[in-house]
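Only one protein chain is missing from this complex, and each of the others stays in its spot.
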Amino acid sequence: MSGERFLSTERGERLVADLTLSGVRVYAPVEAQGRTEYGLIKDLREAALGGPLPGMSLKSLFFPPTEPLFRWRQSGSEVALEAVPTTFEPMVILGVRPCDAASLAVLDGVMGWDYKDELWFGRRQAATILTIACPGFDDACFCSAVGLGPDASKGSDLLLVPVEGGYHVEIVSDKGAALVKAHPACFSDPRGRESAEAFRQQARRRVGSNLEIDPHRVRAWLAGHFEDRFFDGLGLRCHGCGACASVCPTCHCFDIVDEPEGLLAGTRRRHWDTCQTGKFTVHASGHNPRADQNPRFRQRVMHKFWIYPAKFGDVLCTGCGRCTRACPAGQNLLEILGQLDRQPQQIPEGMTS
Amino acid sequence: MVAVSESREGFEPRITAFVCNWCTYTGADLAGTSRLQMAPNVRIIRLPCTGRIDPLFIVKAFERGADGVIVSGCHPADCHYSEGNYHARRRFALFRELIEFLGVDPRRVTFSWVSASEGAKWRDVVDATAETVRDLGPFDAYRQPAGRTACAS
Partner (left out) sequence: MRELRELAKKLLEEGTVSVVIGWEEGPRGVRPAFVTSPEDAEQLVFNSRSVHNLATYLNPRRPQVRRLGKPAVVVKACDAASVAALIRETQLKREDVVLIGVRCGGVVGRPDGPAELTPETVARRCMDCEKREPALCDHLVGEAQPAPPRGEGLGARLGALEAMPLSERWAFWAGELARCVRCHACREVCPLCFCERCVADKTVPQWIESSPHLRGNLAWQMTRALHQAGRCVGCGECERACPAGIPLALINRKLQQAVAERYNFKVSDDPGVPAPVGAFRLDDPQEFIR
């Protein structure tokens, strides 16, 4: 269940080699053509562990941009449905950032809500998450402001903290314990506890200085101020381009489409969608309740910081900062959250958050 | 350019032809009534004018299983709607440059002007296209890619 270990760099290479040999897919941040993304590796040396935050979040590995839901085939008046597999080959993801690991646990809420998403949970079950604590990436990080942190273990199975010669390992979950147990040659007695603690403190200080808010205060204000003029104009520079939603580890809206192959067969698929596009809320009548970018941008903020936590307890944001980095128009979520946090609290009578 | 590959044993290309009603369709009909023998690989889709042909039709044909496409209409100055083929000419020129740039062999798409009286020319276009596309082989590279996505797994 809990416990500490040490993983040296060499033993880390051995771990990846052993896993790969036994047929486990290993993913890690990989650098290619000037970009760092989570990708498949065969050797630890292919990984860019101390490098930049991967551009796209971890959600692609659990909730791919497009995936088949089932296939159909018609013969006469009979329609046969072919289900897609919901169990997956084991995978280990190494070098996950705490913000990305946490997003998996946050999304478990909606994915298990009114319908248990077998594809999501199938992949969750198959994956072991080896998080490496982050020193704090840049001035757009704000994980600590939303109740997490650069060394948070939420969503992780093992938490690795960089120390001299390797990583101090904290076993977070049963799955993490099982991995350690299955590779006794790789994990040795704990070492570098103090050094790990110092790393964590420094990282927390660094990220903490980017933004300090009280998410509960923000939520309470949002709950009582849906029509507030604060939101007028937030949509002005926003293009509604959806870049923020595509890089976000917690955005999860999707559309479902049928793709026929000939007249008698086809595939039903789902793919990523975003509330930031104009047609997201268009009704069949043609009416659009979110007719321009102002209410659409408001929706993004409301959903992430009030509606989702009211339903599932977690803020729908892990403070990774990708939206702020990716936005071509310079929208800045840290700035917006800071402003929201400072709004005077006047919650109307009887209104609960 | 990709070297012309050996044709697969027994592979017969599937070719879709988008043709204008007034010239090429009539010309193809003439080829038929004249009993001209030609490759059987072509399925014709009749449109009022080449100006109606959106490049997406060609893309859709490839998506749905065509190995090659023919686009054919009236000669310049003979368009039934006066200008349709002039617009089409610019559009197709750019489409061809685009697909070649993206790495699609432009020999998979044949453009021609075939008039109502050119039954023999239609036969020549069909035969030449069938031969070229047979040599190029099936366009699997285009049909398969539904499986390739941004997802690493």
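Residue numbering begins at 1 within each chain, and the chains themselves are lettered A and B in the order written.
Everything that follows uses one rule, which is that a contact is a pair of C-beta atoms (placed from the backbone, for glycine too) under 8 Å apart; a residue touches a chain by one contact, two chains touch by 3 or more.
None of these values were measured; they are calculated from a predicted model.
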Practice item. Using the touch definition up top, pick the residue from A:T9, A:T277 or A:Q343 that touches the left-out chain. Key: A:T277
Review point. Looking at the whole complex, which of B:I44, B:V59 or B:A120 touches the chain that is not displayed?
Key: B:V59
Check your understanding: Going by the touch rule given at the top, which residues of chain A touch the chain that is not shown?
Key -> 34-35, 55-56, 65-66, 139-140, 233, 235-237, 239-243, 245-247, 255, 257, 259, 269, 271-272, 274, 277-279, 291-294, 324-326, 328-332, 334-335
Practice item. With the missing chain put back, which residues of chain B would touch it? List them for me. Key: 1-2, 54-56, 59-60, 63, 76-77, 83, 86-87, 89-106, 110-113, 125, 128, 141-143, 145-150
